[in-house]
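What follows is one structure encoded as structure tokens, with my remarks underneath.
Excluded from the complex is one protein chain; the other protein chains are retained at their positions.
Moving on, here comes subunit A:
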Amino acid sequence: METLGFLMEGFAVALTPYNLMFALFGAFAGTLIGCLPGLGPANGVAILIPLAFALGLPPETAMILLTSVYAGAMYGGRISSILLNIPGDEPAMMTCLDGYPMAQKGRAADALAISAIASFSGGLIGTIGLIMLAPVLAKFALSFGPAEYFALFLLAFATLGGITGKNPMKTVIAATLGIMISTVGIDISTGTQRYTFGVLELYEGIDFILAIVGLFAISELLFFVESRIGGGRKKMNVGKLTLTFKELVSTIPTQLRGGILGFISGVLPGAGASLGSFISYTLEKQVLGKKGNFGEGDIRGVVAPEAGNNGASSGALVPMLTLGVPGSGTTAVLLAMLISLNITPGPLMFTQNADIVWGVIAALLIGNVLLLVLNIPLIGFFVRLLSVPPMYLLPIVTMVAFVGIYSISNSTFDLYFMVAFGAAGYFLRKLEIPVVPIILGLLLGPEMEKNLGHALVLSDGDWSVLWASTLAKSFWLVAGLSLVLPYVVGPLLRRRMNAAMKESPTSD
């Protein structure tokens, strides 16, 4: 077993005290980020990138830190779903359905504990899936030529909106804007200055870290200012843990089903964690049918979506690590970190930077254990954080973003750029232009242009090479479908998701 050997090496990387410390810190910070109001996973990881840079962390440590934050944020999102009926992030939406009723019946502690365990097994199943699938996919991806890559990038953009996305055209516009920003600077292949207008700072192009932090963190601040929800939420009582071992055992099949389904929907482009938790919840409801009392605080109704979304979050790392094509906002931000560490993501990473890839995978496994250990005793602490009012929190978060950006270059020029991106992000989000495709465009733009150039040079200028091979053709087909399907399936799925939310008697 070649994979097992690599994994062992990965553990050797991840288990050094230095890296372990960062994994622990990341898991803790991630849970915080997940449960704090107004701080999503993508947002949290984005703010930590400049810090990881400024600290001069070695690449594997930086990646371990950020993946632990990512895993932690998925854990944290459930806390406010259960206690307040307000999902901490989108994938945690389904957890509200049975989690909140459980809390109302005075079983909040049980719901939190079982959801931590479900998150753990979902994450574990997802990571095992990642370990099995990633090397195979990476090997397969080695046969891709530039034309296939070009088509694959298109596919990534087209599926980013997801099947539940509202207006695919806006995703296209956002992606194009992002790629356009990435063309600013000196063209690598010819040396032509593009869109620099003679400004020295633009010669090297626009740093995507500025764009990411501006688009996420600063625009989030502006949204909070607008909605004037600066006040905190009331404190919650968790109560005592009454979960029995028998109950725990009875949820094992649910955990397995949820984790596997979640992983699959995480790997598939355009599905993502939200759909993962939705599918596992619905399936569970159908499998158990009358035997369960879903929507009224059934314990399996908490387990299924949590196992699902954590499985999906590991699954989402598969396309990011093997193809260099992320399928979600948070994995896009992780990709940004890789690119800025001068690591070319994609199949070659598995051979050239094996220590990083496997270190990250091992760190995911370790992180999951750490999270479980952290989450059960520290739950009271995290719950208390829920009542931190955003009016204090968001300005501080913004300040940390400023510090991070400033300490990369020690110049204030970048800060103005970041604020400008924040203002632009606010307007675009108001107009329902999603910001994630912009970021993905910024990241993938240069690669896309390079592959287009290579493909056309190889074919002597014949454009049809871009869709010549069967593989490229199928990528184009899927990309086309994902732009058309939302018009057909989207409204239907959204209606069903909303209907599921309404069915639960307590969601008022």
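To be clear about the criterion, a contact is a pair of C-beta atoms (placed from the backbone, for glycine too) under 8 Å apart; a residue touches a chain by one contact, two chains touch by 3 or more; residues count from 1.
Please note the rule applied: contacts and distances are computed from a predicted model.
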item: Per UniProt record, name of the chain withheld from view ["Cell shape-determining protein MreC", "Tripartite tricarboxylate transporter TctB family protein", "Maltose/maltodextrin import ATP-binding protein MalK" or "Phenol hydroxylase P1 protein"]; value: "Tripartite tricarboxylate transporter TctB family protein"
item: Residue touching the undisplayed chain, where the options are A:86, A:133, A:283 or A:452; value: A:452
item: Selected from A:8, A:21, A:55 or A:142 as touching the chain missing from the view; value: A:55
item: Sole contact to the chain not displayed, among A:145, A:253, A:292 or A:395; value: A:395
item: Residues from subunit A at the interface with the omitted partner, ascending; value: 54-55, 166-167, 169-170, 172-173, 176-177, 179-180, 183, 187, 189-192, 194-195, 218, 221-222, 224-226, 228, 230-231, 389-392, 394-396, 398-400, 402-403, 406-407, 410, 412, 415-416, 419, 422-423, 426, 430-433, 448-449, 452-453, 456-457, 460-461
